[in-house]
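Following this message is one structure expressed as structure tokens.
Here the complex is missing one protein chain, while the rest keep their positions.
By letter and in written order, the chains are A, B and C; residue numbering begins at 1 in each of them.
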Amino acid sequence: MHMTDPAHWIARYNTVRERSLALAAPLSDEDCGAQSMPDASPIKWHLAHTTWFFETFILERMEADFAPFHPAFRVLFNSYYNGIGEKHPRPQRGLLTRPGLAEVKAYRANVDVRMARLFAGELPAPQREQLEMLVTLGLEHEQQHQELMLTDVKHLLAQNPLHPAYVARAAAPAGLAVAAAGGAAPEWVAFDGGLTEIGHAGNGFCFDNELPRHRQYVAPFALASRLVSNGEYLAFIEAGGYQTPSLWLAEGWDWVCTQGVRKPMYWQQDEASGRWSEFTLFGMLPLDPESPATHLSLFEADAYAHWRGARLPTEGEWEFAAQQLAVETGELHPAAARVGAASASGTAPAGGLLQMFGHCWQWTSSSYAPYPGYETAPGALGEYNGKFMLNQYVLRGSSCVTPAGHARASYRNFFPAGARWQFTGIRLARR
Amino acid sequence: MHMTDPAHWIARYNTVRERSLALAAPLSDEDCGAQSMPDASPIKWHLAHTTWFFETFILERMEADFAPFHPAFRVLFNSYYNGIGEKHPRPQRGLLTRPGLAEVKAYRANVDVRMARLFAGELPAPQREQLEMLVTLGLEHEQQHQELMLTDVKHLLAQNPLHPAYVARAAAPAGLAVAAAGGAAPEWVAFDGGLTEIGHAGNGFCFDNELPRHRQYVAPFALASRLVSNGEYLAFIEAGGYQTPSLWLAEGWDWVCTQGVRKPMYWQQDEASGRWSEFTLFGMLPLDPESPATHLSLFEADAYAHWRGARLPTEGEWEFAAQQLAVETGELHPAAARVGAASASGTAPAGGLLQMFGHCWQWTSSSYAPYPGYETAPGALGEYNGKFMLNQYVLRGSSCVTPAGHARASYRNFFPAGARWQFTGIRLARR
Amino acid sequence: MHMTDPAHWIARYNTVRERSLALAAPLSDEDCGAQSMPDASPIKWHLAHTTWFFETFILERMEADFAPFHPAFRVLFNSYYNGIGEKHPRPQRGLLTRPGLAEVKAYRANVDVRMARLFAGELPAPQREQLEMLVTLGLEHEQQHQELMLTDVKHLLAQNPLHPAYVARAAAPAGLAVAAAGGAAPEWVAFDGGLTEIGHAGNGFCFDNELPRHRQYVAPFALASRLVSNGEYLAFIEAGGYQTPSLWLAEGWDWVCTQGVRKPMYWQQDEASGRWSEFTLFGMLPLDPESPATHLSLFEADAYAHWRGARLPTEGEWEFAAQQLAVETGELHPAAARVGAASASGTAPAGGLLQMFGHCWQWTSSSYAPYPGYETAPGALGEYNGKFMLNQYVLRGSSCVTPAGHARASYRNFFPAGARWQFTGIRLARR
Partner (left out) sequence: MHMTDPAHWIARYNTVRERSLALAAPLSDEDCGAQSMPDASPIKWHLAHTTWFFETFILERMEADFAPFHPAFRVLFNSYYNGIGEKHPRPQRGLLTRPGLAEVKAYRANVDVRMARLFAGELPAPQREQLEMLVTLGLEHEQQHQELMLTDVKHLLAQNPLHPAYVARAAAPAGLAVAAAGGAAPEWVAFDGGLTEIGHAGNGFCFDNELPRHRQYVAPFALASRLVSNGEYLAFIEAGGYQTPSLWLAEGWDWVCTQGVRKPMYWQQDEASGRWSEFTLFGMLPLDPESPATHLSLFEADAYAHWRGARLPTEGEWEFAAQQLAVETGELHPAAARVGAASASGTAPAGGLLQMFGHCWQWTSSSYAPYPGYETAPGALGEYNGKFMLNQYVLRGSSCVTPAGHARASYRNFFPAGARWQFTGIRLARR
């Protein structure tokens, strides 16, 4: 975090910011403007909102002669910060055909220039420290939206009967789809537990919801060595899992019945042949039985675990295991844990845990709640995490579309139990 | 109708077809792709669907070696023809970012070439007659969608807090907004009525819902010489019209209460000054008190009439009056009645009716129902009109965005009582 | 109508009033309190509201020392009269466990005593005339609610898996179910039509919506001699009527699809045997193929007619035919037309129309609209009919549960196109 050299900051800033544009590059203006459901946002909106974050929380506070790029953007691209003021209604983000994509790109360029100027300028030490803190937060925030850009555009393209691909598989960078785990059966990896500490440690960046690090007693438990695969999940379907109420939470069974759910979100079965395929960012592909099953709700994850006579891990168990593993292997030490899609997946130490990061976010049974002693930041930035700590459940790890270096062992992702458009999967636990 | 010369047909076809593209010209690709509500469609969808109409109802039947431009388009761009098969769900038209606008334009060009080839080719007389009938229908259909393109894009732009204009007023062609009527107070123009004939007469084109011409007894009545103006409607608002249940139909009062309606759809009042403005295709403009009030529901039209101690005309009265006027002036004779926005509006014969065409569609109290002896065409084209004859109300005349030459005295437009996004206004009637 | 003798008025008043209580007699207090859907009201509410009508529109205006039985009842039992003031929300009528049934009966008794006192007292001629007019309206109003009491309780009992009977068939008065028509095939009865008069004539009572009598041109037409039978409607089901979109109005097809409609409201098919039964006021009975099909929506009536190559009559045609028949037979002359369930049904003049009254209300294709020159009464009573003249369709005739003497040839019943809980059936028409 001690990168006092402005050039370093500018480089780091630009690297993250450019990746957002790169993610939009394969898409048409129309693709970038559409919104497929209230939970998802248009790509263009992501590009603008991440820029708004820097303009509102940094430039507006620290720029000497601040003037907004466009006064209406303060409302248009405010996501959920009541402390900032009015917000354009979330379900209507897809109706904002103006500003057009080109104007949003101009907005990005303008803010980037002003940010560079701010980096390069003279600032008293406390303000520079605050700048660095806010820029770090803004870049981590942008990385979160980079993941959402991919899950949101996948959801949009999936609504189209033409099944268009985001990119051709051959031309794609690594990490846009879950990768096969090999056919080996999973093992149970046992942990002793005990009175341990959970939460972020060290000086690196973390979100406020990872703090404070605190004591937690964890009883002995075991985790499956890898994620549940498509083939394994298919066996659940074929055994009538979606027709067996005793496997489901009451709310989950309601969800199955009222929405007619019979399979993971992007699976499709050919009526004639019975063959399964799966919609991916590369278009429709045959279902790979060895890849981790993904785009599952917590309801499905819990029912599957029940069917297997197992359960989902708590977030404390998951983090404890990740810490242990890191101590053994050095791989998940907080400073080193920023593993992206390409690493920490294919191989593991003997008896170790595979696919902890870079494949699917892993549902836990833990509701998203403040850690003991949790405090929100003052002002509008205090709305970043805390106000969402209700009726959501924690996911741990990271997914194939999480930016490299973004996740860590203490990272807490969270979604409502019925959410399926993220890359969400299952790691089983038991006593 | 007897234009047997292929060149004439091709010219007429191209004129109408090119106008659709011209209407889309001021818009970005993003503008063309968005859908602001289930009732409205994206511009791109209109461009594709009108093309689909020619491909499906003409080329598929008459082209020797018919092959679809794209097999999926048959479903994607089918509006409501169950006889054709599956339809893409209407509320999701805005999610079809593929095919892109460029591909839809290529689709149009392809079908246009094939249509020209069909015109130019040899056909037995009965088939040529059928071709001419279907092409005429297809072009009238496209003109209906041209009006919808403008009302739909107006609705889309109105959702945007930036209030973007479709075109600058200075650069606009005539007829994209209602024009002032002059300050003169309206007069009552009396008609004797009697046993008359209603419905289309003559050899010109009409839709099946205008047939058969049939007898109807019309009691003596009077119509207001012009439409209700903004200034007059504002007086209704200021007199508490939206707070007085006795003025409203029961369903209208529910609509006012549950939707919190207090003014016409595109009006806006500045809180500080109390001044009214109106969103138009030219952006937000000060409200012109002398222009016809428009974008009103039947509920509002009926309540306003009630407040004035008057009522709405029946469609029979309206058509009777239009016929009488035509006899007097020669202006509205069925063969000559194809008056567009620019005519039949500014002036009228002494004691005559102004603003019958080219300003606002005029709500009648008549539910949309089949004329006695009405018959639908066989096959899927029979779904064009007949199946909508329930819980909708007839509007007569035409609006400022109706293509020139499209409407006539017997023309029956229809919408549900709560619809407001069309250019709909009020002509009062009384005994 | 000239019954100036108070004793006559009291007797007539008591006869109607007592019948309401008699209808409630077979029911428990619990039966009388429940509300099965917002469109239906509890029996207790009907008993109170009809009493409220006399108290509010007569006693409050004409009683010397008026004091309400209970001040809160003015709101609790106001159905829809905004002119009277606040109303208890319709969907919550079933939650009013207080006042209890006994107190509502005490309310009835109290109002009846006060009404008798008013009849017996001295009144100036104009006030007496007004009294007689209002009492007549109040009794006709109560008869309308007597029909609703039976259709509403039928709907309530039908929700109960125990299929309880309202009364045992053996113990029932005549007229609680549609009666068989005999197996004879229906005939087409032709009418010349012409420039005729429609609407109530003569001095007898009618509702304001039957006025003014006015000229209407009716083209030649024919009506089926009897209603469509269960057996005939079953053939429509078995021919796939509910699976054939081309038979249905667009809104009807939506209704079929979204609500999964496959049969009339109270029909039930045994899965094992395939046998059909029908829930009636006598409980569940085998379906009688010769009885008129009933509890059908306008959507179903229209689709059935379409399937048969016929159509529904307009209300003008229906009334014209009823008038003609009356001239021939003397049976339907307005003064004599108060035929109840027991008459005008089993037999008819040669070539005549059967089942015009006393079986099922007959859907027409006419939307419920004001007659030319229609005027509502001043004050709250003006809300009786006029404000409902939108998005509803007229039914003619009367049903097996219409009180004897209530209906007539000019009577206009009306419901939305999807309503099925009334005894509604089909009489076909054609040119």
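The criterion applied here is as follows: a contact is a pair of C-beta atoms (placed from the backbone, for glycine too) under 8 Å apart; a residue touches a chain by one contact, two chains touch by 3 or more.
Predicted, not measured: the structure shown is a model, and the values here were computed from it.
Engineer: List the displayed chains that the omitted chain touches in the full complex.
Structural biologist: Counted over the whole complex, the chain not pictured touches A, C.
Engineer: Of the residues C:38, C:68, C:121 or C:164, I need the one that contacts the missing chain.
Structural biologist: Result: among the candidates, C:164 touches the missing chain.
Engineer: Can you say which of C:21, C:75 or C:133 touches the chain missing from this structure?
Structural biologist: C:75
Engineer: Based on the whole complex, identify which of A:33, A:252, A:358 or A:397 touches the chain you can't see.
Structural biologist: From the options A:33, A:252, A:358 or A:397, the contact with the absent chain belongs to A:252.
Engineer: If the hidden chain were put back, which residues of subunit A would touch it?
Structural biologist: With respect to the unshown chain, the touching residues of subunit A are 80, 82-83, 195, 214-217, 219, 245-246, 248-253, 298, 314, 365-367, 369-370, 372-373, 382-383, 387-391, 417, 431.
Engineer: Tell me which stretches of subunit C touch the chain missing from the display.
Structural biologist: 28-34, 36, 44, 72, 75-76, 88, 92, 94-101, 156-157, 159-162, 164
What we mean here is this: only the chains that are shown with their structure count from here on.
Engineer: Report the chain whose mean Cα position is at the greatest distance from that of subunit B.
Structural biologist: A
Engineer: So what's the Cα centroid distance for subunit A and subunit B, whole Å?
Structural biologist: 47
Engineer: Where in subunit B do residues touch two or more other chains at once?
Structural biologist: If we look for residues of subunit B contacting two or more partner chains, we find none.
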